[in-house]
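These notes concern the structure reproduced below.
Of the protein chains in this complex, one is absent; all others appear in place.
Our next item is subunit A:
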Amino acid sequence: MVHTTNQLRLTRDLTHVPITALALSRSPSGQLLVFAGEDSDLVVYEAKTGLLKGRLLSRTSVFVDQPIHGIHVRHGRVLVWGHCHVAILSVERLTKQQQQQGHDGVVDGDGVIAKATAPDWIFHGAFSERDDAVGALATAHNEVITLRYSSDAAEIHLGAAIAPSRPMLYSAHLTWIADDTVLVAGGTVFGHVVVWKCRLAKQQTSSTETLFNFEGHEGSIFGVDMSTVTLSDGSSARILASCSDDRTIRIWDITERGDEASRSDARKAPQVIDTGFGGSDFNNADDTLNRSRQNAPIAAAMGHASRIWGVKFGPSYGEDALSVYSFGEDATMQRWHMRLSHATAAQEADCSSSRHLTGKLSQSKTFSLHSGKHLWSRAVLLEDKAAFVATGGADSQICLIDESSLLNQSSDSLGHLLTMDTADILKGLIDSGSSNTYAKEIISRYDFLSYDHILVLTSQGRLLLGHLKEPYVDPEWEQIQVPQDLRDDVKLCYVVKAIAPTAALLGTTSGNIYHFHLPTQRITQITSVPGKVIEMNSLLSRDGVTEVLIYLHGRAESHYLVIDVSAGHVHNQGQTKGLDPRFVPTAAGKLNDLLVIGSRHGFLSVLDRQEDGMYHSILDIATRSRDTITAILPLPPQSGSPHASRYILVTSRDGKYRIYELDRRGGSMLLHLRHETSPPFGPMIAGAWFTQDTVPELVLYGFRSKDFVIWNETRREELATIECGGAHRTFQLTFSETIPGRYRFAFTKTSKLSISSSDRLTHEWVKAGIHGREIRSLSSNGRYIATGAEDTTIRIWEYLQVADGAQAELRCVAAMKAHITGLQKVVWLGDDYLFSSAGNEEFFVWKVQSLESDYAGLAVMCEGVFTDKSEDADLRIMDFDVCQSDDGSSMVVTMGFSNSVLKTYRYISDGGRFQLLAKGRYTGACLTQTRHLSMRDQVPRLLTASTDGHLALWRTEPQEGTLREYVLEQAVPLHQDSIKSLDLIESGESYQVFTGGDDNSVAVTWLGGTSGSTGSASWAFLRRNIVRRAHAAAIAGVLMIRRRTGVVGISVSNDQRVKLWSIPSGEDGNVEMIRGDCIGVADAGDIAAVGDLDSGTATIVIAGVGLEAWSLK
């Protein structure tokens, strides 16, 4: 019975849900296709290696209420499974439909050729290599089910389940080893790995043979993979990889050698295998020992910070080596280097006849390309000359990593890291002479002139020029002739600084400045300064002229040079003046004519050039950092604007970057903090740049424990990670402002110079992601959506509606990391204030502004920090409401705490102060919802809801001084259990309150005004409606929107349904259900509306594990 009076329709416009399955395949026309399972949809992207973002080809709804857990592509067909469901689709139809489909790229249902249901959860499936009508499925009870597909009838026929034993599995993998035989590996819940063969016979009964039963893991096996490798001696071996809850990856030899002894154990294994972990205490100790010796892994390694969800074999390279990839709960992928060999004769004495494999696993690289937790899906594509790995995360992001370069390398030079010392460099020089004293000569300073050249200085004053080649090819070196008379002074050189691709400056502790010119290879002294040169900063280059600031040891004053780049002529020389003597300059930048210098202790000074030609300090401020300022750069100006940029970006060793606005009014100068945040790496940001795109993007670089990281803040994507040992070392970076991923990074480690290079990005983001953890709260101010998540971050997004030729898009404009605990609630007040609360009584006020710059990021600054905490500061601020005060001069915030306490504060933006206005306490039950009703005496009347299922109304009474106390006016029971969500709409003299409970019910309560004896208007509960079985699970998100036809309520639940309700406004009528739909967001935590609500289309956004936008028509 569809309600006929209301023609509301829900359409899903945008979805960001965990990527639960992935497959890679090459189309006949050579496209690299990425197949992704996004909830119940199969989405096909075309990868664009080298460029950013893949292209969406099609989206097909495959299952109902069931995420896709696996995809296998073979013979032009796609086998898809999830839970016990399987479906077959055609690659051609999925990739060709793009020509006919509508702009939204969504193809519904008709892409599915056939569907079937198996008796159990499916972990893996594969078509036969030979016969495209036959496939096999592996289930969660270690069973194999044959799949026969009849193309005439477009039907799937599933055979009976075959199993040698039925342990419960957490993972399985099968592979066809003959036309009628599959090899199955199952990873059990209890840490065993079983390997068995299954002969599938068409007529007679199928047969099984158990080959191996590996024990050793100490936790459930979450992933298994199998591969056949050809060793250098020509023999071939089959190996298995497993990964587990115990944080280990193990490689096992599963080669069948016709050697009965090697697996007699498995054959004789008792019918009932012991279950449970640490089975050894069940068994005879000798027996266990024997078994462990024979069935020991050939290699094992520990990795990842938490559980390991998957393991995959990668390409073979070099001699007897291959890569293995593991995919973790910690959202990283790790590449392992696996070296295989046969056991030596001595070792073989133990196990007589067979040649057992041994090997070694070593970690070669960590890829942290996802945010939050969980790499749920992965795929590997191995081709003759290429290798790709795809990862899919809970952050709804898909990454594609090009590992083809592994194939070009010998197994010994992993990674693009070249390491050398002076002796290595001089060895290659023809004219190096025969001197043998290089050992004492170490590389001291260096800088990149450009991507092609590096200038290196040794401790003996030797100047070396490196011509840089392909990333993993050694550079070609030449020695620069330093005139005899300069040599002793050049030895004292402390700084090498490139000022152009063809020129560099050298600064010595004796105060001399030398100019090096690449085309002529000449070095000349150009000037000297009164002190030891400790750093130089190139500020601005224009028309072959560059400005350089020279820092001197122990001096606040720096020297300023204007130099002709090629000739080295000093056009102008000056000095900074008026700085505090304690000021230690560390970084500088130019904003138009002004010079801004940052210090070691976080101070900023703005200097203006005065008539004497010197820069005089006109403003000094202490930043929020007490740590070294590492870089200062101007923001790009706004194109089309006559004004120059007013903003500078400042990076610091405290892990944050800040944007300041320079406010010059008449004679006075002010510096306002507009933006402050920390990127997800840290705790040290070393510098930043803006890309040369039409909309410039911000790229930051710095250190995260032992790694150097290059991070695109605008896209929130990690461009490079280089293990260098940590921040405390000499390093230099050269980068491209136009080609993402093109960089060289040089660093000193154990007195050696290492250079890591990349000429392009070797990974791409096929699909952009969102928070990698559950979103707990959503708020929309019409223009922007704010999300607060379990990952303790807040993000602000711009939602771009579906338009002609464009799909809906969610663009991240800001990300804030200040909370330490998971977010409880975020709320907008107007366009420029955002409030957020979390556990530990954390409450922040954020000021949000747009910048007049082509840089599109929003400026967000934490203006207020709530400090009036309880003694242990361990309560959760479950909910709060905020409004403008009556006179508009301040804001009023009411917080509901987990200990039943209510507090109302006045928030004054000047100074970010909180003044307590009123407090009260409920019964002891945790307050889950707090809302302002009308204001009275500067304090609001309140509506609260709590874990006891009651709604309560509050008014205040005067207490001591100006403080007021909340008095409970009325409390009524409504839900049986915790009220998890609440929304209210004011209509004239009444409120409609829509609630969702943990008790599966939604309720509508009508509040009406009453007139008390004192004449003060007050609120009272009028009527209550409840729908007891509104959903099958708890309802954590409700929303009401006003439409022309009346008020519509929307509820979202853990049962992954969204339901629309018609909510009558007046005295009559009851709540009615309009319609419902399935959502892909699990654990839905909140719901919000964007856009024009009254008429036409409204968009509702649902967030939890993932985020979806639906339009309501």
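The rule we apply is simple: a residue touches a chain if its C-beta (ideal position, glycine included) is under 8 Å from a C-beta of that chain, and two chains touch if they have at least 3 such contacts; residues count from 1.
We adopt the following convention: contacts and distances are computed from a predicted model.
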Write down which listed name, "TGF_BETA_2 domain-containing protein", "D-2-hydroxyglutarate dehydrogenase, mitochondrial", "Ribonuclease" or "Putative tRNA (cytidine(32)/guanosine(34)-2'-O)-methyltransferase", is the UniProt protein name of the chain that is not shown.
"Putative tRNA (cytidine(32)/guanosine(34)-2'-O)-methyltransferase"
Looking at A:Ser645, A:Ser1001 or A:Thr1099, which residue reaches the missing chain?
A:Ser1001
May I ask which residue of A:Arg59, A:Arg335, A:Lys373 or A:Arg653 touches the chain that does not appear here?
A:Lys373
Pick out which of A:Pro530, A:Gly924, A:Pro958 or A:Gly1066 touches the chain that's been left out of the picture.
A:Gly924
Touch as defined at the start, partner being the missing chain; which of A:Ala952, A:Leu982 or A:Leu1007 qualifies?
A:Ala952
Among A:Gly219, A:Gly511 or A:Pro679, contact with the omitted chain is made only by A:Gly219
Quick one: which of A:Val184, A:Ile685, A:Met895 or A:Ile1026 touches the chain that's been left out?
A:Ile1026
Where subunit A meets the chain that is not shown, the residues are 1-4, 18, 20, 63-67, 69, 82-83, 85, 117, 119-121, 139-141, 166, 168, 189-191, 218-220, 222, 244-248, 272, 275-277, 302, 306-307, 309, 329, 373-374, 376, 394, 872, 874-876, 897-900, 921-926, 928, 947-950, 952, 968, 971-974, 976-978, 980, 998-1001, 1003, 1023-1034, 1054-1057, 1059, 1070-1073, 1076-1078, 1082-1083, 1105
